[in-house]
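Structure first, then comments.
Every protein chain except one is present and positioned as in the full complex.
Note that the chains take the letters A, B and C in the order they are written out, and that residue 1 is the start of every chain.
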Amino acid sequence: MTKGFQLDSKHLPLAATIGLFIVMFLFGSLRYTGFFSTQVFLNLFIDNAFLIVVAVGMTFVILSGGIDLSVGSIIALTSMVAASLTMNAQLSPALVIPLSLLVGTVLGFSMGCLIHYFNLQPFIVTLAGMFLARGLCYLINVESITINNEFFSFMASTRIPVGGGNFISISVIIALLVVVAAIFVAHFTKFGRNVYALGGSEQSALLMGLPVGKTKILIYTVSGFCSSLAGLIFTFYMLSGYGLHANGLELDTIAAVVIGGTLLTGGAGYVAGSVVGVLILGIIQTVIVFEGTLSSWWTKIAIGGLLLLFIVLQRVIVARSKTTQTSIASH
Amino acid sequence: GTGGQTDSSSSNGAGKSSDKLVIGFSQVGAESEWRTANTKSMQNAIKDAGHELKFSDAQQKQENQIKALRSFIAQKVDAIVFSPVVETGFETVLQEAKDAKIPVFLADRAVDIKDDSLWVTFLGSDFIEEGRKAANWLVEETADTEGDVNIVELQGTVGSAPAIDRKEGFEEVIKDHPNMKIIKSQTGDFTRAKGKEVMEAFLKSDGENIDVLYSHNDDMAIGAIQAIEEYGLKPGKDIKIIGVDAVRGAFEAMAAGKMNVTVECNPLFGPQMVDLIEAHLAGEEIPKRVAVEESMYTMDQAEELLPTREY
Amino acid sequence: MMKSKLFWPIVVLLIILLINLFFDKNFFTIEVKNGYLTGSLIDILNRGAPLLLVSIGMTLVIATKGVDLGVGSVIAMAGAVGAMTVSGANGDSLVPLFTAIAFVIAISILTGIWNGVLVSRIGVQPIVATLILMVAGRGIAQLITDGQIMTVYYDPYTFIGGGHLLMLPFSIFIVAAMLVIASFLTRKTAMGLFIESVGTNPEASRLSGINSKNILLMVYVFSGICAGIGGLILSSNVASADGNNAGLWYELDAILAVVIGGTSLNGGRFYLMGTVIGALIIQSLTTTIYSIGIAPEINLVVKAIVVLIVCLLQSPEFRKKVFGVFNMKQTEKKSKNEGVSIS
């Protein structure tokens, strides 16, 4: 019953995931030239900054036992709104950015209200949200809108050197700030603990007198906000608004969160785990590109195979140590 | 010129640069036969020229494509070829490529970037022109028809470049012919199954009124042909069918008299691309825009050309 | 219980059909044409057959608190396998047809076992477990077809999805048969009870001596078979196999159908008939959008709105708040009754 053990058992899935990531990175480094470099590692963050941000929002949703399918579409809608406000309405970025952030926040808030007040299933409400947001993109414009704006270009192309000729982007900084804030919220605020309680048992949370409704609405609002923020990062990344952006991203996000050790039934998991989950998805792609010989369909099969490898290994490691763990811990 | 001919022209460039190049090729995906043929052509051409290929499939996602381009840069390839998923949003990564002194060649689809020093050249089809060609054929074909020509349109995936451009080119031409009217237009997502389903719905609501079907690709047209037959009309006769791409299936349909015309969109430009890359690396000046040679095939030519189609 | 679950979905379905009637006077007529019964209603059934099948399988999976994201890929794989098997065949011999059917069913069972083992034996969460097949399955389908759209020139193959029996499309009979099998398994054997109990409280079920692992396995296999046959119909209907596009997004539509039908994603009670209505709503909506000429750009917005309306109508809280004002006088007691309910 030592402190150390307990820490382990709680953080075990996370530790297993990080371990697997490292193994994968070593594997890539041994196999491909040019893989073992700081920049390749940093590229994981640069290329997935938006995914990290959505995954953070999604983590809260999944922790509470819900799900949010609208994230991909909200990214597209945000990029579309940002692009059309900048290019068509000629607004300044100082206005465009808050307005774009409002897009997801408002949508998320509305979905949260529907889920709470009418007791609807999150899956369906957010699925409707997904259709709606993408539909709204096409209403704004079916074509993509290129953004020619100094501020956006600045955000897109500024490289922050981190030594040794390596660099990261501003988006990475934003994403990391979001992660830090989210970890704080999850563990050191009432809201964060309420999210966990809700995921543990909604009925109990209600009977314990927790503000279930408020928390639920806030969760989807937060997720909507994160999606919009990710949408902006995505816009910096792509410098365009487009209705087909981030198609199918919701599943990637859910996969990242779940691979990061969060239980889909809610109540258990960590924000940091989701970040590792994103990095794992990223490294799978990197390995496949470095391999460079896979045909389109072998690419898909390889992604599936690597995903399988991860998930099964993770399960095995966690299950293994759990059995030994409990017997040690209770003496 | 047809697709078949371009394939053999790779020998032109083979001697120019004897170095073995590493070429990164980022493809959109494998969403259609056309795309698969395009991938194969590119792969074979690069291999035949003795170069090494790094291939990456973006699964139709731009973010994946950007990641792939970054990885190519990290691998320090000699040249990058890519078919952008979308026209926009590649500035940053192309800038990185430029800084790493890796030349970039665009295939099939263009990018919409002001700074054209970011890429060497664009080799690909002109979707708007394809739309125009389709419309022009129709104008000629119906020159002596009196009264209205009712057209139904099967669009590609909403928002995709070929769908937007093929629609635009087509409308641009028929605008001047007031008797031609697009009475229904709906997306069929470029697939046979959807094409058939949507056509069924069109037939239900407009039935015998439909004179012409303009489909943004051949696959949807083939699906629609089945729907028309099941409905009890004769495709190609009762309803004229225009497709785009010139895939093998379209030739079969045309040979059977069920389809009238298909506008070629040639995917077999791999050898042409390799030539361009080698020329550029050998220091030659090449134009910013190189067109793929394409034509149009009608019902009468189908029978004889069918055996020569590669895709 | 059952009645109230089905009532609102049926109302929505009727409304959608009536909207069609408004645009097309002959919408409800069924006439004999070319010796077959034709009409919009039959078309909807025929077109919706694959979705109906997939949704029936999905219902059972969802009842166990799971979800099967792999169905779309299984559709693609089944089509590819089927088309490949008959690719060389021609003439009238039925042997290739039955071989193809056998292969398709075999591969769908295989996919079901794959998902089922991952979920029940290795304990992977259903959404990720089936995500693997969702990604890789499409790759396998393309591998089989070599990335091409494989066209079938063998007529008997097209019978499955395009043929007629007793003047009706054959696919309708397939759906009916699967529905009967599913109803039989779940209502005339203990399957249904076990599925619901495992979905509601797995631990209590285990302690009651139910082998929940086998139930889970079985459910995923059934879902696989349904998707496989759905894929066969789809591929047969267009006489070709398209590894990349066949069955795209079917998983979401199927889940949607199940939920519209009143089954909760939290597992437990399931309603097969509700699912059937749900799938029909989705299919009629699609057909309506096509036939009344809605611009493709707003398809999704329309779909979103309809989905929301169905869900809201099903929500007692919503009905109370909206119709409550109107009903207040007669049933004042009742409406106050429900309050904050915990369940």
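Note that a contact is a pair of C-beta atoms (placed from the backbone, for glycine too) under 8 Å apart; a residue touches a chain by one contact, two chains touch by 3 or more.
Note that in this section contacts and distances are computed from a predicted model.
Enquirer: Missing chain's UniProt protein name, "Simple sugar transport system ATP-binding protein", "NAD(P) transhydrogenase subunit beta", "NADH-quinone oxidoreductase subunit M" or "Heme exporter protein C"?
Expert: Its record in UniProt gives the absent chain the protein name "Simple sugar transport system ATP-binding protein".
Enquirer: Given that one chain is not shown, what are the shown chains it touches?
Expert: A, C
Enquirer: Using the definition of touch stated at the top, determine which of C:Met191, C:Leu216, C:Ile282 or C:Val306 touches the missing chain.
Expert: Checking each option in C:Met191, C:Leu216, C:Ile282 or C:Val306, the one touching the absent chain turns out to be C:Met191.
Enquirer: Looking at the whole complex, which of A:Ala15, A:Leu51, A:Ala197 or A:Leu239 touches the chain that is not displayed?
Expert: Answering carefully, the residue with contact to the hidden chain is A:Ala197.
Enquirer: Of A:Val23, A:Val162, A:Leu207 or A:Ala319, which one is in contact with the hidden chain?
Expert: Checking the options A:Val23, A:Val162, A:Leu207 or A:Ala319, the one contacting the hidden chain is A:Leu207.
Enquirer: Looking at C:Val12, C:Ile149, C:Met178 or C:Ile210, which residue reaches the missing chain?
Expert: C:Ile210
Enquirer: Can you name the residues of chain C that touch the chain not displayed here?
Expert: Residues 188-191, 193-194, 196-197, 200-201, 203-211, 268-269, 333, 336-343 of chain C touch the chain that is not shown.
Enquirer: Write the list of chain A residues that the hidden chain touches.
Expert: 1, 6, 10, 184, 187-190, 193-194, 196-197, 199-201, 203-211, 267-268, 326-331
Operating definition for what follows: only the chains that are shown with their structure count from here on.
Enquirer: Please work out the Cα centroid separation of chain B and chain C, and write it as a whole number of Å.
Expert: Centres of chain B and chain C (C-alpha means) sit 34 Å apart.
Enquirer: How many angstrom lie between the centres of chain A and chain B, each centre taken as the mean Cα position?
Expert: So the centroids are 35 Å from each other.
Enquirer: Using mean CA coordinates as chain centres, what's the gap between chain A and chain C in Å?
Expert: Each chain's C-alpha centroid was found; their separation is 29 Å.
Enquirer: Mark out which residues of chain B touch at least two other chains, giving numbers and ranges.
Expert: Expected reply: 29-30, 36, 39, 158.
Enquirer: Where in chain A do residues touch two or more other chains at once?
Expert: In chain A, 138, 142, 295-297, 299-300 touch at least two other chains.
Enquirer: With touch defined as at the start, can you tell me which chain B residues reach chain A in the complex?
Expert: Per the touch definition, chain B meets chain A at residues 24, 27, 29-30, 36, 39, 53-57, 59-64, 66-68, 70-72, 74-76, 86-89, 91-92, 95, 112-114, 157-160, 164.
Enquirer: Touching chain C in the complex: which residues of chain A?
Expert: 114, 117-121, 123-125, 127-132, 134-136, 138-139, 142, 203, 206-207, 251, 254-255, 258-259, 263-265, 295-305, 307-308, 311-312, 315-316, 319
Enquirer: Taking the touch rule as given, give the residues of chain B at its contact with chain C in the complex, in rising order.
Expert: The touching residues are 29-33, 36, 39, 155, 158, 184-187, 189-193, 196-198, 200-202, 204-205, 219, 222-223, 226, 230, 232, 249, 252, 311.
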